[in-house]
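Excluded from the complex is one protein chain; the other protein chains are retained at their positions.
Right after this comes subunit A.
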Amino acid sequence: MRLSRFRVPVLGLLTLLGSCQRVAYVSKASFAPVTSQPVGKTQPEDPAVAAIIAPYHDKVTSQMQEVLGTAPVALVKAAGESPLSNFVADLQRARASQVLGQPVPLGVMTNGGLRSGFAAGPVTLGSVFELMPFENELVVLDAPGPVVQQLFEFAAKVKMAVSGATYAVTFDGFPKDIRIGDQPFDINQDRTWAIAISDYLAGGGDNMVFFKTLTPRPTNVLLRTAIADHIRALTKSGQPVTAKVEGRVKQ
């Protein structure tokens, strides 16, 4: 009885639709109590996947132990002009200049941008990863006078050094006697100054909002790579990993 009731319409459909015989489905989303499931410590590992990871893990661990150079004394972060920031800002300037094939008069690295210093002794690739865990890229900003002035005003507040320049800080925290590559800085000069910096800071990170209007030129070099390469080059030429506070910020 039921069968005969359906036979005609189904046959009719076949005739009418030809190849379009699929039943149309409707979806209904009924979410399990969990739509976002944390992968936490209570979740055991899949042994097959863990076994695939193991040899890669060992390789990473051993590569991280590769000694790139030696630091006779620790390179540390410090308030004001910091040896570690000097070290990184200087190598940024050198690398950017080499990549772009032009002089880069200024280099900037904040204390906050570097996560930890180098202990005295061997400097490993692992230490470089700890110093610079971020995937920051080295970029170059072409800053006109007023932006350079804002950079030094920012720097003067925390007595931060700027690679390639010296300046003094007034009693009320403003920069004066700014010299870039031994030339007195003139805000009204009709030119730009190239600044080697991380893409993070160039984008206004660490409150360097005055950089946000400038379009960074890429170097396609990760900052971490630039640091590791520089240390390898130092070692190759028989030099230790050192940096010092040398009066870039005058009191």
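General observations
Keep in mind that, in the parts below, contacts are C-beta pairs under 8 Å (C-beta built on N, C-alpha and C of every residue); 3 or more make two chains touch, one makes a residue touch a chain; residues count from 1.
Criterion: contacts and distances are computed from a predicted model.
Candidate names were "Glycerol operon regulatory protein", "Metallophosphatase", "Heme exporter protein C" or "Ring-1,2-phenylacetyl-CoA epoxidase subunit PaaA", and the UniProt protein name of the unshown chain is "Metallophosphatase". Only one of the listed residues, A:E135, A:E153, A:D177 or A:E246, touches the absent chain: A:E135. If you put the hidden chain back, the residue from A:D46, A:D172 or A:D190 that touches it is A:D46.
Of the options A:H57, A:K176, A:R191 or A:K212, the residue whose C-beta touches the omitted chain is A:H57.
One chain is missing from the display, and on subunit A it is touched by residues 2, 6, 8-10, 12-13, 16-17, 20, 22-50, 52-53, 56-57, 59-60, 63-64, 129, 135, 137, 218, 220, 224.
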